[in-house]
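Below is one structure. I have some questions about it.
All protein chains but one are shown in place.
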């Protein structure tokens, strides 16, 4: 039973490039905002996790660009966790404006300690997110 | 017969995050620097292409993170074009420091006119890059 | 009679640096968000202005840093226009968290046409903002 979350992002001028649209790397920044909000909406604070020296290292990311977003657009990001393993999880993202698909993406994250060693996903996390 | 190019990037303080390593979206910025330099090394200017209203729209990107890069590191980016189609091409990237793999990535780009419509890859481009 | 506006910004992970705090250039990005919201709150859309080929070129900016902001902090930005001239205006910003001052800043912007030539501030702007 997957839990979904929806965040909204107002496009900043800084996020555009000379083509007049959002620069492609900024979608990954929005993914990160979506993850933070996802955690928060299910009672978890990623900031608190890091304060306890639990880190989420990114292992991979991919993004498919469907239609450009522009300055001052309000982009919706639907995010969910399609896959959980022992020490890693996958996030998926769907970005849209009204009926128009903007982009889709996925990222895989490994839970690690401060030294960067993989650890089992803490129970407080699995309990809340899955 | 694939052509390779090598660029070097000095990690900026701005590119790091509170984990002390390079923030994951910045690898895509480096991919872009590598593409610009790749074009230049084979006698093409992406800036000139845009001045002629020929654009390279990104269709997709993916990145796998192997080992973190840190402030003031000198990262090597090896880039090449593993695939060319009628109106699109794929770039591949290998990031390393000495013998250590930092990341690998790929991005697909579609040639378009100013209106965003796909166009055949201009002959001056195919001639130089392939 | 000065009009004030208040915006709130949630600090993104991307905005932090290896010192664990918000990287200093990102305050200027927040100033830009504050300007967009300031305009909007008084019935003006900066996006529409640019669509009419009216641009706001930045002439200068300054920022004083009082206390660092961190990931996931909610920063308040109070903005206002302390000075209006024939073709330029000055924005002022106060950033805070609760009672704690985070930063103060100012930026001067010149209204220009597409060619970058200064123009008188459009009446629709002065009427709304002052």
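Chains here go by letter, A, B and C, matching the order in which they are written, and residues are numbered from 1 within each.
The definition used in the following text is that a residue touches a chain if its C-beta (ideal position, glycine included) is under 8 Å from a C-beta of that chain, and two chains touch if they have at least 3 such contacts.
Remember, predicted model here, so these are calculated numbers, not experimental data.
Chemist: Can you say which of B:14, B:41, B:64 or B:88 touches the chain missing from this structure?
Modeler: Touches the omitted chain: B:14.
Chemist: Can you list where chain B touches the absent chain?
Modeler: Within chain B, the residues touching the omitted chain are 10, 12-14, 29, 32-33, 36, 45-47, 50, 71-72.
Chemist: By the contact definition given up top, give the residues of chain A that touch the hidden chain.
Modeler: 13-14, 16-18, 20-21, 23, 25, 70-71
Chemist: Need a quick check: the contact residues on chain C for the chain that isn't drawn.
Modeler: Touch set of chain C with respect to the missing chain: 18-19, 24-26, 28-29, 32, 50, 55, 57-65, 68, 116.
The rule we apply is simple: only the chains that are shown with their structure count from here on.
Chemist: Over half shared or under half: which fits the residue numbers at the contact of copies chain A and chain C, same or different?
Modeler: Shared-number fraction above one half, so same.
Chemist: Measuring from CA centroids, which chain ends up nearest the centre of the complete protein set?
Modeler: Central chain is A.
Chemist: Could you put a whole-Å number on the gap between the CA centroids of chain A and chain B?
Modeler: So the centroids are 23 Å from each other.
Chemist: Please tell me the distance, in whole Å, between the geometric centres of chain B and chain C computed from their C-alpha atoms.
Modeler: 33
Chemist: Can you check how far apart chain A and chain C are, centre to centre, with Cα atoms defining each centre and the answer in Å?
Modeler: Here chain A and chain C have centroids separated by 27 Å.
Chemist: I need the residues of chain C touching at least two other chains; which ones are they?
Modeler: 13-14, 71
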